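Heads up, one of the protein chains got dropped from this complex, but the rest are sitting where they should.
And now, chain A:
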Amino acid sequence: MTQTADLRTSQPYLSLRNLIKTYGSYTALRDVSIDIKQGEFVALLGPSGCGKTTMLRAIAGLVTPNSGDVLLAGRSLVGVPVERRDLGMVFQSYALFLHMTVAENVGFGLQMRKAPKTAIAAEVDQALCLVRMEGLKDRYPSQLSGGQQQRIALARALVTKPKVLLLDEPLAALDAKLREAMQFELRQLQQQLGITTIFVTHDQHEALAMADRVAVMNSGRVEQFDTPRVMYDEPATPFVAEFIGQMNRWPATLVDRRGADALVRSDSGDIVVRSIDGKVAVGGEVAVMVRPEKMQISAGSGANGSANAVPGRLKGVMFSGEKTFCYVETPLGLMTTVMQNRTTGADVGLASGDEVVVTWRAEDTIAFPSA
């Protein structure tokens, strides 16, 4: 596996250094700096309008940053024209050439590289095979469905074996089944070819499942760039914590620090917190966060030996296939808990209106200074 070796090399392959891009008075990229390793699959996640597309366009050279640098294999791309960067891109709107057939669209990049006709035909066939579109070579884009168009755009970007693949929501138009299949295949393909890839998506599950590392963006800034697991368990900012997955959140005041732990006071007694910003002084306001699946729910009012417990009244139970959600009214507000349905016919054994207690561990509790 050469790819794993590549991933371990410390030298970044693609680096963004202090990129700033403004449109008039609006700042689309605020000092973006990330290093991506060769062969790495990076997912770019963030709310609409946060600058994801702008970042891809800056890498491709379609947007000129006000300042900052883009380095590919140690060499600056600033001043290198778009057509000489040797990148692949799938546009959010596909941007297929309407007057060319599927085969002509996919072969365009190879034609521009002056590849011989027979080689182009073979490569095009192979690329269409990869995206499962072999049969539609002679169709025009207007004769394809949205999902099919998207796959042609992907094949067109892949076929030139680019140095970096920039994908702007390439699977957004696919139905759930095909999308899952394509996620898997795209990842396989990417690993097989070892193409460094940046993948923009709105779907956090897609991002967490596919990527080696995830970059979460918010209003032009990269808030955190880390592996999916770290991103989920140790969010660096309240924005990341709440953007990825679900969070129960309530306000509290820091009352004491004991080594790694901290004690915060809330409307429902004291809570032990493991991870807290060192800058918060005693008496400072914090926001406490706990993920729903880290919380237990049981009848009665005992703490069951857990570090943290809060009493409440069960408001509702929602069965959703592999999981069951419970909504509990507590002095701290509405808490959501999630349970995996491990056995068939499993029931929480609780009914709406029951007195319950919600418990969780100190190490699953995060606190951020209140803004």
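The working rule: a contact is a pair of C-beta atoms (placed from the backbone, for glycine too) under 8 Å apart; a residue touches a chain by one contact, two chains touch by 3 or more; residues count from 1.
The definition used in the following text is that contacts and distances are computed from a predicted model.
Only one chain is not pictured, and the protein name UniProt records for it, out of "Phosphonate C-P lyase system protein PhnK", "Sarcosine oxidase subunit alpha", "Ferrous iron transport protein B" or "ABC transporter permease", is "ABC transporter permease". Among A:M112, A:C129 or A:A181, only A:M112 touches the chain left out of the display. Only one residue from A:L45, A:L72, A:L87 or A:V357 touches the chain missing from this view: A:L87. In the full complex, chain A touches the hidden chain at residues 60, 62, 81-89, 91, 93, 95-100, 108-109, 112-113, 140-143, 156, 160.
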